[in-house]
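Let's look at subunit A:
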Amino acid sequence: MGKLRSMHKALGVAAATALALTGCGGGADAGGATGSAGEDGVITVKLGVVGPKTGPASLYYEYMDQTFETFSDDFEEKYDVRFEVISEDDQASPEETARAVSRLINEKGVHALMGPPLSGNSLQVADVVQKSQLPWLLPGPNADEIINYDIQPNWAFMTNFTNQQIMAVLGERLWANGQKVGIVYSADGFGQSNLQHLKSWAEENGHEVTAEETIQPGASDANAIIQRFKDSGVDSVFMGITQGADTATVTRAIEQAGFEPKTIMTTGTILTNYKDVADPSQWEKIQIVDPRNFLEGGDSEVLAAVREATGEAPAIPTNNISTYAILDIYAQAVQEVGDATDFEAVRQAIEDIETVHIGDSLTIENPFSEDDHVLYDDDPAKWHTYGFDENFELVHLGTAAECLQKSC
Partner candidate 1 sequence: MDALVLGLVLGGLYALLAQSFVLTFITTKTLNFAVGEFVALGAFVVLAVAGWSWLPDVGKLAVGVLVAAVVGAAAYRFLVVPFMTEGEHDVRWLLSTVALSFVMLNLITNVEGPSPQRSETARLSGAVDVLGAGVSKQQLLIAVLAVVVTVLLVVASKKTSAGLVMRAVSQDPETTSLMGVSPRLVGMVTYAVAMGIAALTGTLYAATVGASPVMGAPLLVASIAVAVVGGLSSLWGPLLGGALYGVLSEVTSYEFGAIWGETAGLLLVIVVLVWRPQGLLGRRTEVKL
Partner candidate 2 sequence: MSLEVDRLECGYDRAPILHGVSLRVGPGELVAVVGSNGAGKTTLVRTIAGLLTVRSGDLRVDGSSFARTSAARRARSGIVMVPEGRRLFPQLTVGENIEMGRRAARGRTGGEDPVAALLDAFPILTERWDQQANLLSGGEQQMVALTRAVAARPRYLLLDEPSLGLSPLKTLEVFRLIEMIRERTGAGILLVEQMADQALQAADRAYVLELGRVSMEGPAAEVRASDEVRRAYLGVAG
């Protein structure tokens, strides 16, 4: 019985191969995703998507899902490229991620891979994906280490900023006007990585960190941390903290101690779980930086469209936008090559892409080169600085460069 089945399978594969070779493809795959143009002139791409569909990190899958739901018709119209999504649930666990990625590559025969969205999991499968020689689309992760440019041609493309970039932009701001910088970071991978990147940026640029303190997840107060900042004359604070609730503990201590640093910067993690456990007086002075403009232009159009199409808030706004960007890039490349299964040609087309569209009104020109597969760069003039109003809505304060000058 088992033998029979495997024979069937072998025959099926042989037949499919024969059909493909003779160029009369079309019916071999269930969805007709052959990677080249069908009768209607639309190329259907089999896109493998890995992410935590279930479990506590499911927001990190949802943003990809929302973006597909909102924009797939647009891309089809614009580029004659249709996505047939084949998704795998990695439950955010490293083991599941490895399994899911290999299933997509080896069993499902996808034409390109998107995800996993979490840096740690991406790092872990990086070698496998590079070896598979499939375009690797990364809208989620931030870790620079995911792309090793020693591997050429390189298959990975990131449309989020990297840790190194954001720390460079933050560093400029934190140390502006000779301010003394204190870093408080959570005692986990995210916090450590923030600390490391910020410190190495500081070192390269001849600055030093005046005080660095860890906060344990769930710590009941941060009074001592703030006191130490105060005592060592810190007037510029960076919070690299995973959980918004812990960020709240720090800002509560800042308020309680009557500590008034000139600058308080943090990361986008403050957008989750912070507002509900903090008061407006505590977030008054906090600012974040991001290469996207959430309030106007193409970035905000993407978010508005997601909101309208799904009836939900964008799951992770930054990543909804970066998913849009990577799909735009990939669809253009496939259209240009005319065959999604010519992986190397598609990869080259991505690397050479001239104009990336985000929404209707934002474009980014020539973002990639052989040793730059990251959409954004660390030029403060292209980054935005945000504060928060009393309802914790983002307020655009200017570009990062402007805020450097007038310190917002």
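We adopt the following convention: contacts are C-beta pairs under 8 Å (C-beta built on N, C-alpha and C of every residue); 3 or more make two chains touch, one makes a residue touch a chain; residues count from 1.
The candidates came about this way: all candidates are chains of the complex that A comes from, given by their letters.
All figures in this text were calculated on a predicted structure; none of them were measured in a lab.
*Asks:* Okay, in this complex, which of 1 or 2 is up against subunit A?
*Replies:* It is 1 that touches subunit A.
*Asks:* For subunit A, which residues are in contact with candidate 1 within the complex?
*Replies:* 56, 187, 213-225, 227-228, 244-245, 248-249, 252, 255-258, 272-273, 276-277, 279
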